[in-house]
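Beneath this line is the structure, given in structure tokens, with notes to follow.
What you see is part of a larger complex, with each chain still in position.
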Amino acid sequence: MNKFKSLFTSNPNQVITADLLTSAGIIILQLAGIFILSKLLFKFINYLIKNIFEEKKGYDKQTKQRNKTLKTILKSALRYLFYFVVVTTSLQVLGIPTASILAGAGVFGLAVGFGAQSLVEDIITGFFILFENQFGVGDYIKTSGVEGFVTEVGLRTTRIKNFDGDLHIIPNGNIKQVTNLTADLRRVTVDAAIEYEQDIGQAITVLEDLCQEVKLEYSEIISEGPKVLGVQELAASSVNIRVIAMVEAEEAWQLERVMKQKIKERFDEESIGIPYNHLTLVEK
Amino acid sequence: MNKFKSLFTSNPNQVITADLLTSAGIIILQLAGIFILSKLLFKFINYLIKNIFEEKKGYDKQTKQRNKTLKTILKSALRYLFYFVVVTTSLQVLGIPTASILAGAGVFGLAVGFGAQSLVEDIITGFFILFENQFGVGDYIKTSGVEGFVTEVGLRTTRIKNFDGDLHIIPNGNIKQVTNLTADLRRVTVDAAIEYEQDIGQAITVLEDLCQEVKLEYSEIISEGPKVLGVQELAASSVNIRVIAMVEAEEAWQLERVMKQKIKERFDEESIGIPYNHLTLVEK
Amino acid sequence: MNKFKSLFTSNPNQVITADLLTSAGIIILQLAGIFILSKLLFKFINYLIKNIFEEKKGYDKQTKQRNKTLKTILKSALRYLFYFVVVTTSLQVLGIPTASILAGAGVFGLAVGFGAQSLVEDIITGFFILFENQFGVGDYIKTSGVEGFVTEVGLRTTRIKNFDGDLHIIPNGNIKQVTNLTADLRRVTVDAAIEYEQDIGQAITVLEDLCQEVKLEYSEIISEGPKVLGVQELAASSVNIRVIAMVEAEEAWQLERVMKQKIKERFDEESIGIPYNHLTLVEK
Amino acid sequence: MNKFKSLFTSNPNQVITADLLTSAGIIILQLAGIFILSKLLFKFINYLIKNIFEEKKGYDKQTKQRNKTLKTILKSALRYLFYFVVVTTSLQVLGIPTASILAGAGVFGLAVGFGAQSLVEDIITGFFILFENQFGVGDYIKTSGVEGFVTEVGLRTTRIKNFDGDLHIIPNGNIKQVTNLTADLRRVTVDAAIEYEQDIGQAITVLEDLCQEVKLEYSEIISEGPKVLGVQELAASSVNIRVIAMVEAEEAWQLERVMKQKIKERFDEESIGIPYNHLTLVEK
């Protein structure tokens, strides 16, 4: 571990100088080797960074600007890292102990490593979002307590914009679980409430009739139904009858509005009341 | 640890050159060995990767595409890893200290290792889901705050689609606890509410009669019951009588709707009112 | 640490070849030893695995199939582990530094170790559930937010089925705290609500009379009581009188229903009204 | 670090065989020493285990059975541990590197160590519960979201049974914070609600009179009071007057019931109404 030590410990009966020179020569050779090798590695990694950032050509101006900044930071960080490696390695070759320097750098490195943990997790999750095609730009998703249309899927963050115009910026590491609402057809569910006094059979007939009408009118967006499922609930003040339909995901919100309006209007025509909350009064 | 050192420390009375050459020869031999060994290992692991990805033949196109991508990434990662191992090992053979290089790589490795932790957990949990046969494609499950039919069980994620068409994509590590609703028969539970003024005995008789009727009509899907359990609750405004039945899991939702409608209709026939909320007014 | 080094550093005035041969012989001996030892250990561990999986004979077909799969995976994992140990140990014997290889494997091992943490916790908790006999198959328990009858207690997961037929699969590590509802007798608690205008003394007499009747009728399942505890609450619209009984755990739900029906019927006979919510109106 | 190496590196001009034999002899001596020492340690630890489990004589049958199982497991685990230590130590003595074996065992050990963390925490907390005498068998405590009478305080778990017969089994590590309800006297608190129209002074006089009566009747369980504190709240529909008493913890629940009944009856006698919710109606 220590060159100088070796010089003296092993040459009892010789002229010291010769060995000293040879040994010093070896050390100089090693130091030279370290400088040349690290120079080469430095160039190679710079070349790699350049390559990584150049092959992503499809990006827009803002992304290019960002990549440029990132490249500069990475290069700068690498430069200081190489200085550190070269200096400590040279010290070791010269026989000066570097344990305390390395220990200090290690604690610093650990602190940074722990702090960067969530960054690494963001990138790994981001990779799997893209790789497993969990959702794409334009999908309407729910995740991490927010929902909206995906506007950008990056390696570190995903951007979602909701109907109100709120732009949610979510680090991918927060996307533990995703619900994609536009992955397939969506079910439109309307629960029509009728009075307890109303004949259920008649109400179902009226709704089935209405379903046929809606089916014809909106046939281009409806894949299945609408149909009457039956009595969903004997609620506190009403009997709820469920009507469902499978439609293109994007049209679900609008069809729901249409069906609600149509049910209300048809019930008015057929004198089927939609009940308010009821309360039975007992006079004492 | 250092070849050059050895050269000089141990050959006091000899011609240095001879030893130097021999020692240099050994080093060259070792370096050659390292290159050959790592080349072989590299090939072997490449062969393993190829094997692992080829034996899963049943998968569809998308999966094949994904596996191809994953294979490329793994190979690329391995290549850089091998470069690193070969270079640092060679440096050690040449007597250049590599402690600071290894320490830096270690911190980087730890950061990646910590970040990849949830990935490892996903895969281990995924393995146990498949291995313990917790649920399969088509089962209706509740887990991690969502519910729906399982559409895909992967090693890293599980996909669940609910009645509304929402596609939930859940990393397996999030599936701490699973509730399988279609593992066995399901119980249909309907609480029939009657007025406090109503005779309980009569209501139970009516319900038992209805149960017999439903049993006959739906015998092909009902395994047990329906039967009247008794007075479940003396609620604020009603006496609730519970009726239960064991049916095929898939039919439970529909039978519940049928029974609610039948109870309402039979109660209407028998003039048993389903009570609204009651309030006793005290005039001051 | 390095055999080749030794060869040259220590034999200044001798014929090098002889020593080289001896030293090479030693290395060959050591390598042979490594191969033989690891072969033996490999066989021994395979034998252990076989033993562990064979002595559990009481299991059914599914468990046998599972054990077979697990055995294959374990054997395969062990095989690769042994290859790794043999190769790195041989490299060390040959004087090639393995620090960087070991460091890489260490990071990989740590990632797997961290990811497997919850697996280890599941197994340790599972061991204590069985060892401390916290609950057994057939018990009705509450744990980790769900409740139901235990259908299987495994080393890694516990399965619970509730009245509705939901099958909860819970990793044992999630079972932080267990409530066993069928460990002992259960208390049936019914709060009979009477009007504020009602005489409390009379109501208690009626209930005590009813308790005697229930005691006789259900003496085979009731261990203690039923008895009247007294006025539990002066509630917003009623005076609540508590009646309790200690019964066999399995019969508690049914007896509760019976007692509620009986109280309602007896109160009807005795013209003791069960009050609705009251509201005092103040006209302005 | 390597015996064979030493053999050849240090005896240039001698007959090799003699040294080889001596050196081999030393190795054999060391190996023998290792086997004897580990055998002795093994016996000593077995003896310790036996001692630890035997000196706890007061336990019942179930505990004995459990201790026996635990003893067998501990012995078995120790046996394999000793095999591992003896084999790796012998390998080191024979000059075969064991770094990769130890690293693998270390990762395994860490995984187990992390998984066993909560076990260690359970035991440490359990020790302090017993040591600090936080609660004993028979105490009524609240902890970790449940409450009931303590039925068993173990080193790893505590068992609590509530009034309903639910048996809560809580790992001690979950007992972060304990509330002991039977550590001392308990306060019985009854808030008597009177009409806003009622004279507060008169109501307080009636309650104070009642307190005297209760004090005399239940003097053997009441330590202090009951006494009237005053107007606790000008509530939405009533003026609430608080009455408190300090009693033996076990009697608190029953005395509360008694006082509620007595207040109701006395208020009836004195024509002090307990008000229902009030609502002022404004006709438009």
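Per-chain numbering from 1; labels A, B, C and D assigned in written order.
Basically, contacts are C-beta pairs under 8 Å (C-beta built on N, C-alpha and C of every residue); 3 or more make two chains touch, one makes a residue touch a chain.
This one's a predicted model, so the numbers in the text were calculated from it and none came from an experiment.
Asks: Every chain here is the same sequence and 4 are shown, so how many copies does the full assembly contain in this file?
Replies: In total, this homomeric complex is made of 7 copies.
Here is the rule we go by: only the chains that are shown with their structure count from here on.
Asks: Call it same or different for chain A and chain B: same when shared residue numbers make up over half of all numbers used at their interface.
Replies: Shared-number fraction below one half, so different.
Asks: Distance between chain C and chain D based on Cα centroids, please, to the nearest Å.
Replies: Distance between chain centres, rounded to whole Å: 18 Å.
Asks: How far is the middle of chain A from the middle of chain C, if each middle is the mean of its Cα atoms, in Å?
Replies: Centre-to-centre distance between chain A and chain C: 32 Å.
Asks: Quick check: what residues of chain A touch more than one other chain, meaning two or more?
Replies: 282, 284
Asks: For the complex, give me every residue of chain D touching chain C.
Replies: So the residues of chain D touching chain C come out as 1-2, 4-5, 7-10, 12-13, 16, 62, 66, 69-70, 87, 91, 94-101, 103-104, 107-108, 110-112, 114-116, 118-119, 144-146, 154, 156-157, 161, 163-171, 174, 193, 237, 254, 257-258, 260-261, 263-265, 274-283.
Asks: Which bits of chain C are touching chain D when the two form their complex?
Replies: 1, 3, 6-7, 9-14, 19, 22-23, 26, 29-30, 33-34, 37, 41, 81, 84-85, 88-89, 92-93, 98, 102, 105-106, 109-110, 112-114, 116-121, 123-124, 128, 131-135, 142, 176-181, 183-187, 189, 196, 200, 229-234, 236-237, 239, 242, 246, 249, 252, 278-284
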